[in-house]
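Heads up, one of the protein chains got dropped from this complex, but the rest are sitting where they should.
Let's look at chain A:
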Amino acid sequence: MASPSTRSYHGCDKDSDGSKRGKLSVLIVDENVLVCRVHEMLVSKLKVAKELLTETATDGKEALDLHLSGSSFDVILMEMDLPIMDGPEVTKKLRAMGVKSIIVGVTSRDSKVDREAFMAAGLDVWLEKPLTAHKLKSVVEALEKK
């Protein structure tokens, strides 16, 4: 049974910097509770938007259901190994639905075959774990350019 997704909000203090985007929403898709917690914290520290929204899903079906219920995200951090429906399958389905989010594969798998299969499913970027503040920042910068 899928566990409920969790949503958290982080607002930046008022500042006069008008260059920040209004809102950044990130979906973290990983079965690993520790990884979700760390990724959530990394996102909360980004100083790129006035409002940061993170949501987590612990399996592929949950990630898909969120989109089917109308949710949308700027960035999706997607693990390859997921219960019920794996990362590549979810990614293919999301792209088939017309989802235009930046989808980042974040995984411990490092084989060329796995990487190519995941990229072919519709990823924008493939990153090997651990996710760092630096890697995450470059993903958001790519979003700004899009």
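Following the convention adopted for this analysis, a contact is a pair of C-beta atoms (placed from the backbone, for glycine too) under 8 Å apart; a residue touches a chain by one contact, two chains touch by 3 or more; residues count from 1.
Everything below uses one rule, namely that contacts and distances are computed from a predicted model.
A.B. asks: When you check the chain that is not on display against UniProt, which of "AP complex subunit sigma", "Protein YIPF", "Cell division control protein" or "Histidine-containing phosphotransfer protein" does it turn out to be?
C.D. replies: "Histidine-containing phosphotransfer protein"
A.B. asks: Which listed residue (A:V33, A:L68 or A:M97) would be found touching the missing chain in the intact complex?
C.D. replies: Selected residue, touching the omitted chain: A:V33.
A.B. asks: If I consider the whole complex, including the chain that's not displayed, which of A:E51, A:D65 or A:D81 touches that chain?
C.D. replies: A:D81
A.B. asks: Could you tell me which of A:K50, A:R109 or A:K137 touches the chain that is not displayed?
C.D. replies: Hidden-chain contact among the options goes to A:R109.
A.B. asks: Using the document's contact rule, name the residues of chain A that touch the chain not shown here.
C.D. replies: Counting only chain A, the missing chain is touched by 30-35, 37-38, 41-42, 45, 79, 81, 107-109, 129-133.
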